[in-house]
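Removed: one protein chain of the complex. Kept in place: all other protein chains.
What follows is chain A.
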């Protein structure tokens, strides 16, 4: 349980606010390097319900996902009451990736979409999007870049991609990146930006939204699925009880890692409400289609969308 003890040491050092970077793996080194010089007065951010200096959050999140990378699906199953796969199918179906029509009359095939799947971790959503483009829209050009801050999650995704038809093709690539700053991705270059169950872990969500806006082409779409606020009081009470008491316990039994699961549950609780998050998307410059979000299963999760206006 190397990861577990690492997480514990992180947890405690976070409480003491002592930064001892040498102890943990560097998940986004360039960023960490500048952050380490900061003092006690630096901005605090929430890590679950424990406040930690902003600079530490990324490494703490990294540790959480390292420790859950392989048992990751179990966690999703628990949090979503087992229906996250249906939600993901629905998410992909409504986005309808891929172009069924040739771009111009003289082209036999379109150019396909350039999709960026942020916090793509295990590739779950990316594979679904490629499957949809290929099988539903007969589009073999659409490609997905999976970006994640955590190399362990990326490694898991790469491993799983071997079993897909996209392995080692130009249609699938992996990239280690922090969603808040992705200098290697040019402005106005992406058709569709997706982030599924990832954004609640970001230290600065608004920065990530602004970055999404930058990389998207005019007319491009930001689409996010995230655990959200249950909109029925009774259901909310039951679900909270389930998530706060049962899930960490099950996490401990199944994955031997209670604290990581505790963090996951708490990060969900701290995530902004549907309306607040919609306002953040709007603030980044996006047009909001219709109501802007769609609740899934009573609001356990919600899908948010924004469209970048034409220049």
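Quick notes on this structure:
Quick note on the criterion: contacts are C-beta pairs under 8 Å (C-beta built on N, C-alpha and C of every residue); 3 or more make two chains touch, one makes a residue touch a chain; residues count from 1.
By definition in this document, contacts and distances are computed from a predicted model.
With the options "Origin recognition complex subunit 5", "Ubiquinone biosynthesis protein", "E2 ubiquitin-conjugating enzyme" or "Pyruvate dehydrogenase E1 component subunit alpha" in hand, the undepicted chain maps to the protein name "Ubiquinone biosynthesis protein" (source: UniProt).
The chain that is not drawn here is touched, among residues A:119, A:208, A:221 or A:300, by A:221. Touching the omitted chain from chain A are residues 95-97, 99-101, 103, 110, 113, 191-192, 217-221, 223, 282, 287-292, 294, 305, 307, 309-310.
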